[in-house]
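Excluded from the complex is one protein chain; the other protein chains are retained at their positions.
As written, the chains take the letters A and B, and residue 1 is the first residue of each chain.
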Amino acid sequence: MDPDEVEFLGEKQYVTIIPTFNSGVIHLISGDVGPFRASLPVRTPLWMAINLKQQQKCKIQQPDWMDVERLESIREDEKLSRTFTKMPNEHYMVIAKLLLGCASDDIPRADEIRTIIKDIWDIRMSKIRSSVDALVKNAGSYAAVDNLTVMEINSIRPILPHALDQLHRIKASRKRPGTQSLGTTTFVSSSNNRSSFPSTSFIS
Amino acid sequence: MNIDIDINFSDNLEASVDEDDEIQLTPAEAIALMEEAWINEKFAPEILPHKLELVECLLGQISYMEDNLRSLNSTDFKKIIHQLEVDRLRFLISSYLRTRLEKIETYVMPILDEENERIQQGVELYLTKQELKFAKDFAEDLQHHFDNITTTRLPREEWNQECVKPNIHSFVFLKSKEEVEGIVIDDGNDEDGDLVDLNRGSQMIISYKSVANLVKNGDVHLI
């Protein structure tokens, strides 16, 4: 998927803005937004918040999780955990990128936040790389990818699905009755093992 | 100057989700389903059952909104916001329809064969009436072109055999919306493979063939 399209999906998340103007409710197709009262917080979709911010019609409040202390603890958890921890928002990367891009003047300690989020991303990407490696080496037929966000999944596309497609072809052509199967070694034992990508035994 | 657009959206739209039961949808729900359909169509190797009702319902919303916007001053910030939302929806719908069109073009022969089978079985088609016409015309244009080149030397049956078919074994990422038990893992074997269960909200990478039905009935969606 095109990165713009990942962003497109993230942009419908709601954020809180502080408008600098007064206006009644806007009846969007996707639902009502407003009313807007100067300096009273109101929830709007991200795409709308960005647009209003560009027109200097509002300040954007950072989401609760976009806070140095919160993010630092998320980073520590991510570092300590062998599996992927649940991110505070499924689109954390998109939201962070867009807000830090257009509203960094509204966000205290924006530079620190940027660095920590980049760290979290890097830690997770390195886990993803080793998991992909393990999955392909073990010729897995499936794997749980719980807690991975859309942008993270998109970062291993198309390489991982394509690699597995090729493995599948090889397996299908090799398979003859009576021969030992190459691939059904369970990379992931069952889906009850919710955090099994990476399956703990393959990490580290 | 201060023209307020007041559109009454309390009238719920109707969009049939299953063949049988009509389900009442708010526009917001329709958009969410459209997004899901878009992503499913993007990543599923084969063409999926059409979502004509959704598309038509949202196109109706768009044109209604655009009619209303004409009366608004273009410097009004509300108009800008409405226009942006309309553009987002237009992109969503167009991209969805384009994705289907690309599949129809690439796999035109196998898709037409499958549709013919569905007609014979009397089951619902995957293509809309308009898409089916496009597919037939496209196939005919292609036949005509190949007939031109090869005249008598290349019997039609011969090039029909060389058609590209979707690889339904290709791997996809999915998220489960329901508890699903006993998905048979497609590991390239004709025999039954391992079984796996899905919890609601769990995510997985798996061969599309294992979950094609779940994608179509909405128990899981691709991501």
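Criterion: contacts are C-beta pairs under 8 Å (C-beta built on N, C-alpha and C of every residue); 3 or more make two chains touch, one makes a residue touch a chain.
Methods note: contacts and distances are computed from a predicted model.
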| item | value |
| --- | --- |
| Hidden subunit of the complex - UniProt protein name among "Autophagy protein 5", "DNA replication complex GINS protein PSF1", "Ribosomal RNA-processing protein 42" or "Chromosome disjunction protein 3" | "DNA replication complex GINS protein PSF1" |
| Residue in contact with the excluded chain [from B:Leu101, B:Leu125, B:Val184 or B:Ala212] | B:Leu101 |
| Residue in contact with the excluded chain [from B:His145, B:Lys165 or B:Arg200] | B:His145 |
| Absent chain, residues of chain B that touch it | 55-56, 59-60, 63, 69-70, 73-75, 77, 80, 84, 87-88, 90-91, 93-95, 97-98, 101, 105, 130-131, 133-134, 137-138, 141-142, 144-146, 148-150, 153-154, 158-159, 162 |
| Absent-chain interface as seen on chain A, which is shown | 2, 4-5, 7-8, 50-51, 54-55 |
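By definition in this document, only the chains that are shown with their structure count from here on.
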| item | value |
| --- | --- |
| Touch list for chain A against partner chain B, complex | 1, 5, 8-9, 11, 21, 23-24, 26-32, 47-48, 51-52, 55, 57, 141-148, 150, 153, 157, 160-162, 164-165, 168-169, 171-173, 175, 181, 183-184, 186, 190-192, 194, 197 |
| Residues of chain B that touch chain A when the two form their complex | 4-7, 9, 26-28, 31, 35, 39, 42, 58, 61-62, 65, 77-78, 80-82, 84-86, 88-89, 91, 95, 167, 169-173, 185-189, 193-194, 196-199, 202-207, 210, 223 |
